[in-house]
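Sharing a structure here in structure tokens format.
Other chains of the complex are left out, but the ones given are in their true place.
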Amino acid sequence: MTDTAEFPPDDEHEHPTGQTGWLSPEEIAAVRAQLPLVYVDAVPVRVDDSGDVVSVGLLLRASPLGSMTRALVTGRVLYHERVRDALLRHIEKDLGPVALPQVPASPQPFTVAEYFPTPGITPFHDPRQHAISLAYVVPVNGDCRPQQNALDLAWLTPEEVCSDTVQAEMVNGQGALVRQAMAYVGRLD
Amino acid sequence: MTDTAEFPPDDEHEHPTGQTGWLSPEEIAAVRAQLPLVYVDAVPVRVDDSGDVVSVGLLLRASPLGSMTRALVTGRVLYHERVRDALLRHIEKDLGPVALPQVPASPQPFTVAEYFPTPGITPFHDPRQHAISLAYVVPVNGDCRPQQNALDLAWLTPEEVCSDTVQAEMVNGQGALVRQAMAYVGRLD
């Protein structure tokens, strides 16, 4: 989960069906306190010719308090949007329009990350809301550039993303999630 | 998805954190038209000693129009509820308190069923809402009895649930979902 307020821009500018009449800020706050929201988490990777993961892309962001954190591509699934279209949209939003992501052919995620507003129930935490996130490993072939609120995009080896140093720079359980992804691709350090 | 109005009872009677102040009916209608909701689908099965599926439990329900349909265990994930607790709760709701379900150790679903209000986008359809459902095969060992709005619970072989006759009795794409489940357990007819 990012620390930025991802909710309203999504709805105002990107609603795929162009509907008006979105919930008011008060209604959004009410929904967030009453319903789990559907998210996707994408772990962008570079693979070699045999499909083996050689590096993982992590976004560098400044938190509201000024510290630096590393983050996965993540975001909400909108009304009437397919999960695979949400993945594509958020990857383009974070890595740019020519990342050439290979969205998996199967909808089966490698895990479901349950971000609770209360810490400690699962490894995942989101102080704003209860988010249930479908997590996918997504190879990207094209040119990736950090967009908008990301300061940088770093390509790290599987060993590096599992290292204590990088893990300490990830928040809300995304460090655990990227290690789960490395386990899934057989590259857990 | 069931044809019964599952939404309000869930919230009024079963909210796990005991919160009051749930959304009003108008707000529920607004949410349903604006956000995808998180569901679980459980395919209850009987397995033999080696874990091989021998039968599948389907609920028999009367639709509002009086026709008979067969359905899986399904229902919404509530705010602050873990996916595995939602699975348990809905299995108990539909199969009774002594079904002894073996909820999978892994949160990885065998598929994600995307029920759209518009038919034809995916194999799954829910005229009331956009529901994103995490689907699991759940072995049950105990005594199962249909509850409340189900007329019967039938245990059918994998071949029977994939037959044209039974498939024709399932609605909203659940026929496809149960065949996906049989494919996952290696028992697709």
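To keep things simple, chains are lettered A and B as they appear, and every chain counts its residues starting from 1.
Just so we're on the same page, contacts are C-beta pairs under 8 Å (C-beta built on N, C-alpha and C of every residue); 3 or more make two chains touch, one makes a residue touch a chain.
Only a predicted model underlies this, so the values are computations on that prediction, with no experimental measurement involved.
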### Assembly copy number, counted for this structure file with 2 shown
4
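The definition used in the following text is that only the chains that are shown with their structure count from here on.
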### Task
Give, as an integer number of Å, the spacing between the C-alpha centres of chain B and chain A.
28
### Summary
Listed in rising order, chain B residues that touch chain A in their complex are 19, 22-23, 27, 30-31, 33-38, 77-83, 106-112, 114, 116-118, 121-122, 130, 132, 134
